[in-house]
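A single protein chain has been omitted; all remaining protein chains appear in their positions.
When the chains are written out, they are named A, B, C, D and E in that same order, and each has its own residue count from 1.
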Amino acid sequence: MTMHDLRRFDIVTLGETMLRIVPPPPLRLGQSETLALSFGGAESTVAANLAWLGHRSAWFSRVPDNPLGRQLVRTLRGYGVDCDDVVFDPQARLGLYFVELGPAPRGIQVWYDRKHSAASLMRPEEIPAGWIEQARWLHLTGITPALSDTCAQTTHAALDRARAAGLTVSFDVNYRALLWPPQAAGAALEPLCKAADITFVARRDADALFGIKGEPSDVARTLYGRWGGTVIVTSGEQGAAAYDGTAAYHVDAIPTTLVDRLGAGDAFTSGVIDQLRAGAPLETALRFAAALAAIKLSLSGDIALVTRAEIERVMRDQSALLRR
Amino acid sequence: MTMHDLRRFDIVTLGETMLRIVPPPPLRLGQSETLALSFGGAESTVAANLAWLGHRSAWFSRVPDNPLGRQLVRTLRGYGVDCDDVVFDPQARLGLYFVELGPAPRGIQVWYDRKHSAASLMRPEEIPAGWIEQARWLHLTGITPALSDTCAQTTHAALDRARAAGLTVSFDVNYRALLWPPQAAGAALEPLCKAADITFVARRDADALFGIKGEPSDVARTLYGRWGGTVIVTSGEQGAAAYDGTAAYHVDAIPTTLVDRLGAGDAFTSGVIDQLRAGAPLETALRFAAALAAIKLSLSGDIALVTRAEIERVMRDQSALLRR
Amino acid sequence: MTMHDLRRFDIVTLGETMLRIVPPPPLRLGQSETLALSFGGAESTVAANLAWLGHRSAWFSRVPDNPLGRQLVRTLRGYGVDCDDVVFDPQARLGLYFVELGPAPRGIQVWYDRKHSAASLMRPEEIPAGWIEQARWLHLTGITPALSDTCAQTTHAALDRARAAGLTVSFDVNYRALLWPPQAAGAALEPLCKAADITFVARRDADALFGIKGEPSDVARTLYGRWGGTVIVTSGEQGAAAYDGTAAYHVDAIPTTLVDRLGAGDAFTSGVIDQLRAGAPLETALRFAAALAAIKLSLSGDIALVTRAEIERVMRDQSALLRR
Amino acid sequence: MTMHDLRRFDIVTLGETMLRIVPPPPLRLGQSETLALSFGGAESTVAANLAWLGHRSAWFSRVPDNPLGRQLVRTLRGYGVDCDDVVFDPQARLGLYFVELGPAPRGIQVWYDRKHSAASLMRPEEIPAGWIEQARWLHLTGITPALSDTCAQTTHAALDRARAAGLTVSFDVNYRALLWPPQAAGAALEPLCKAADITFVARRDADALFGIKGEPSDVARTLYGRWGGTVIVTSGEQGAAAYDGTAAYHVDAIPTTLVDRLGAGDAFTSGVIDQLRAGAPLETALRFAAALAAIKLSLSGDIALVTRAEIERVMRDQSALLRR
Amino acid sequence: MTMHDLRRFDIVTLGETMLRIVPPPPLRLGQSETLALSFGGAESTVAANLAWLGHRSAWFSRVPDNPLGRQLVRTLRGYGVDCDDVVFDPQARLGLYFVELGPAPRGIQVWYDRKHSAASLMRPEEIPAGWIEQARWLHLTGITPALSDTCAQTTHAALDRARAAGLTVSFDVNYRALLWPPQAAGAALEPLCKAADITFVARRDADALFGIKGEPSDVARTLYGRWGGTVIVTSGEQGAAAYDGTAAYHVDAIPTTLVDRLGAGDAFTSGVIDQLRAGAPLETALRFAAALAAIKLSLSGDIALVTRAEIERVMRDQSALLRR
Partner (left out) sequence: MTMHDLRRFDIVTLGETMLRIVPPPPLRLGQSETLALSFGGAESTVAANLAWLGHRSAWFSRVPDNPLGRQLVRTLRGYGVDCDDVVFDPQARLGLYFVELGPAPRGIQVWYDRKHSAASLMRPEEIPAGWIEQARWLHLTGITPALSDTCAQTTHAALDRARAAGLTVSFDVNYRALLWPPQAAGAALEPLCKAADITFVARRDADALFGIKGEPSDVARTLYGRWGGTVIVTSGEQGAAAYDGTAAYHVDAIPTTLVDRLGAGDAFTSGVIDQLRAGAPLETALRFAAALAAIKLSLSGDIALVTRAEIERVMRDQSALLRR
């Protein structure tokens, strides 16, 4: 029996997933009488991406016990995410957000309506004993601690349990300016960055929260000095950089067609985790992640409904061929 | 100069209007990836129906200062409702509800997500001086007092100002079981019923809130004994009855095709008000209202996009003719 | 060489076909931001129905030389209608009509915008020599003479040429109240009724135009007395009756689901012509036509996209079986 | 540890699931340029219905390793069906069928294109050791043996293994006339009926395959004489009957709105199994199943996306109430 | 009481608004069975744009008294345009146009069907006394005089009344080649250009109608020499230029995504008027107008559903940021 089989999950994660409501592009919110419904949440998106790539992932949250909460779980479970421990709340609401996928110069706009959500009521003691301990990897983001005090407590409790049980821990800073001010976020999140084995941070968040400016490679190096571990700095069309104390890597963004920006960061994160779990070198992980993010940007929806073969094809840069 | 011109509005009303989200029938909520967006609120629906029939109506509420709040106001203003005094709230959310228009035996189902809405923050002092005083008719419903303390205060303040300024006041009990228990509702709403000139109450609400059972005509008579004024009791497919202390009237429901039940009660109310404002006898008002409600049931959306000629044609029972 | 091959067409017809614009039911015209486009015209619908059933039919008209005119011809040609002699007009517009397929009590409503159309400019001399003479049957309706003087002349010229060349002539009164008053229509159309071998008339038109009231069978008998030939009187849900001087027949309407009423009369007419051309007895023709009309009522669009096997199945009353 | 936990699955089933392609009603196949995609297969539908009601169900089949095969598995897994042992075939195609949901008199029509499908290549040895043995119930249908010799062998092998491991076995005759003639089907399926604990058979199939005519109750009694076990005879709008050697039960069909007939039989079967697994009396099982089937008929798609609470509400006949 | 309050309207305008019918891109007209309905007219678009930005605007026209005419008025009134004086015509038709929004190399194509429209029957005496006199600004275009003699008379009468009452007058040449030849248009429109305070003219129209070629700045200067006032010359992707006798200004076009070209010129005009009414310098007005036009090009529909904050954000060139 291999190590793989000794634990129940390859990766576990927790956080809020919301109803995502989008008028059909290029219509504006406020201009359309038809809306497309899907679900979006950074952590469950990573869980779904990794499940689709073959990892045994699990997600913990609170969702309302109504048709929308059940549709959300049905969606994630379809991708292969284990949702057996999600708490169904008969009272609370599903957080939601409206998105307008406007082409330039309008750009994408997001209106949140997420206060008082079921997920914001998450409590540490609701995560079953063993759920974290029987996994090999825990992924957290900086969104959850901003949702409520109990969500912050849940994040820290999960982290502590993961450390105690020897899991690898990844943390995505994922700063949400509409939830809290940068100073508060920086102060709250830096301990999580330090405790994680791998930290993902957008270049502009490194500036806003931690006051670190510069090229992604320089930012990664500087943050490594503060946090240790592996620091990965993403910078949209400027690509991404990583530093792990031994070597610095940079990957360019792959040219793509912008269909839906939401979920691209989570696709990148998922790509890195997929590769590191398989023992790939950090440089390969960045290249794989960049390909996955590029494909995701050309897709509708947060989740990257992409096969490994397609990612590898884009890495080989043969995307434009028509096979028939 | 006529009496008509001396006051700014024919009818004013206030209350909450929500975003209404419906999967395309016969799909279920939780089964569809597309949703239809519209807006629904008992009071603004009455205002829109009456504006469309030619009355100068106005609506007061709080709505969020975002694309959805503006779309809501745009919709109502399009029908001719004066929304110039609506308060735009830069912080609060728009209440919303999900509706599944399921054919039998599923039936219609509604899931509310209306807590913490902008409208629930309405305050009496926000209604501008003169807004009520320059109108001829005030319409209120029993939904508003259930939303919050300030909403209850706003309802009572509006009623007091209307009484002081000599407006006709209509009140629709419109009990919402998901907002408050029947005893509390009955206690809170009976003073409003007594203060109104015309009260609308569904037969099942008369039972649940006031313990009055029986045929609609009997219920109307009994409630008249408690409240005075004109009492109109609606009973869906059983039609409606009215009693005003002098005579009892009953109108049968007109056969129709059930497309969308929401707004049918408001259409009935609008029909009665339209006719009474024009000086029609109560019996005619009920017949007109029943025709408008029957057409509304065959229409999508809360608002009755119907012309007076169409209502009169249904009253003459010539609906089935194809003219070309 | 068979008789069949001696003439170029089995049936020819001429008239106006319009762009038909319909909001998706149950939405109202004026309530929808999406419209469905199709084409409708009594004569081309008969031509398409008969072509689909295997007859070599042809249609003559004027249509604008623009994408809509070409789409119209493409649609008819797809069903097998020969449109090679249709005149393309680079200047004139395509007549159009808006339809609201409202369920009861709204009912169906039609708004025409057909004045100044290309078809109304049709002239007798535009019908090529031989086009009628090489056919075996001519079908005309009472709509065309109402469109313009030149259209009336074209109708009469076609009739005269058909009589001269020995074609069978059918005529559908098809009174359009929005085009002309009943007296004028009656006076103008009665000569055509007399000249035709087979006349179709709706019971209400027999009353409005010719002052003949009564049961369909009686009306048919009376009109036979005035016109001779074969008179077929249709009466919607009351079925249809026919009289040809020898025997009277009646057929009940077949129960159906009302999806789209437009084109049902043309389907009935097509069914009769199909059967009479095949030498079937008049009674069989009525039964076949009633089945085709019943199926058409359950279909969207004017044209009856129906196979002979399906018609025969409905005639055998086995419609409800699911075969799989 | 409870009995429940000793086995891996509550119920297992196997068979073909196809791509289901439907033009949007009331459009015909051949009339629409848009199609709705879903998936349908009797066995996986039962598995999904039961998973949605809380049973741990699993499904075995072969599906193509392409986006459609993966979407199919994603759909079933979303409902909670364990698909971990489904064989992905890189070569074979997904069977498919086109459905026209025509209102009367058209009725529903189905065109199959299922030959050479991946599922028809299913082989007995592909079902993993233990997969059946670790379950408590096996459900089979008479469709699978008709697909191919290897499918027939797989059905029999599964049955034998289930008998050996002490599972309850249910069998749904589900005769498909387009796959094989009634005599061949009757001969092939009767051994399976005899071997099953519970057999479902449509009244018309009892006649066509086994020559048994009569009222459902009589048919059930007669077939019980031949097969033993529990025999359940369904008869659409005439309801269903059951006989288990001790008592005969009959349940009326519940009035419903026909939206989509496909899957109604599977919903009925699922309802019976759900109840019998919970130890309910046969009569209760029939009533529960009839309610579930009635709701399913009012739903789009084969799978019954219905909650237990909704079924119980329909059993209490309170479907028409609007709660808000 | 401020100056603002002394007059009833900030800006009034008059002209034709048509039904706009568009197949969903990238489908062709003639290729789609679904069409999107909206309304378009240069003057009402300016009125709606300005009302949405907070100005009290009013529009005069004739529209048919049918569901489409009422939907048109409902749409404009929703944006805040006062339509109380629009004449409803029970007989006349609504002009319409079909648009194909084809990507390059197809490009946008327009087919008009606007002859005999209600708007073309507009007459000077239908504009109520005081309607112009109680406004502060009149906006006219060169489309209206091309529609009919009475429309030309109405344009001139409006201009004369505005001059007499001291309004600011803006005029947009807006040459429509399908309505009249350039010589006739030039002769008819030049007096209006001379009488206006502010004239908008496209560079290619300056050439076609007035024979003035050159860079926009040069054209503006030359036309100022002929007309005086303020001359604004637009040149699509080359930006726009203005000359008012004191200084010349030029503004570049802002990079945008072409979604719908129609209405971009009206958005530009609206932007200039918005700013000039607020007392902004001409240069600022051009920059604001260029931003509004750029956003409009990325939007569906003629009307610019845009907030002032969004325009200012684009002026600051921060369009690409995602805020969440």
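By our rule, contacts are C-beta pairs under 8 Å (C-beta built on N, C-alpha and C of every residue); 3 or more make two chains touch, one makes a residue touch a chain.
All values derive from a computational prediction rather than experimental measurement.
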item	value
Chains in view touching the one left out	A, C, D, E
Options B:Glu33, B:Asp252 or B:Asp317, residue touching the unrepresented chain	B:Glu33
Of E:Gly107, E:Pro191 or E:Gly245, the one touching the omitted chain in the full complex	E:Gly107
Residue numbers in chain D that touch the chain omitted from display	21, 28-38, 66-68, 70-71, 74, 93-94, 96, 98, 100, 111, 113, 115-116
Residues of chain A (touch criterion as defined above) contacting the omitted chain	254-257, 259, 291, 294-295, 298-301, 305, 310, 314, 319-324
Chain C, residues in touch with the chain not shown (by the definition above)	74-75, 77-80
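As a working rule, only the chains that are shown with their structure count from here on.
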item	value
Interchain contact steps from chain D to chain E (minimum; 1 if touching)	2
Set of chains whose contacts include both chain B and chain A	D, E
Chain E against chain B, contact positions shared by both copies (same if over half, else different)	same
Rotation angle superposing chain C onto its copy chain D by C-alpha atoms, nearest 5 degrees	120
C-D, B-E or A-B - pair sharing over half of the B-C contact pairs	C-D
Most widely separated chain from chain E, with each centre as the mean of CA atoms	D
Higher-contact pair (C-beta pairs counted), B-D versus A-D	B-D
Per Cα centroids, the chain farthest from chain A	C
Between chain D and chain A, distance of the C-alpha-averaged centres to the nearest whole Å	39
Chain centre separation in whole Å, for chain E relative to chain C (CA means)	45
Between chain E and chain A, distance of the C-alpha-averaged centres to the nearest whole Å	46
Numbers and ranges of chain B residues touching at least 2 other chains	28, 30-31, 74
Contact graph of the chains (line, ring, star, complete, other)	other
Touch relationships between chains, expressed as pairs	A-B, A-D, A-E, B-C, B-D, B-E, C-D, C-E
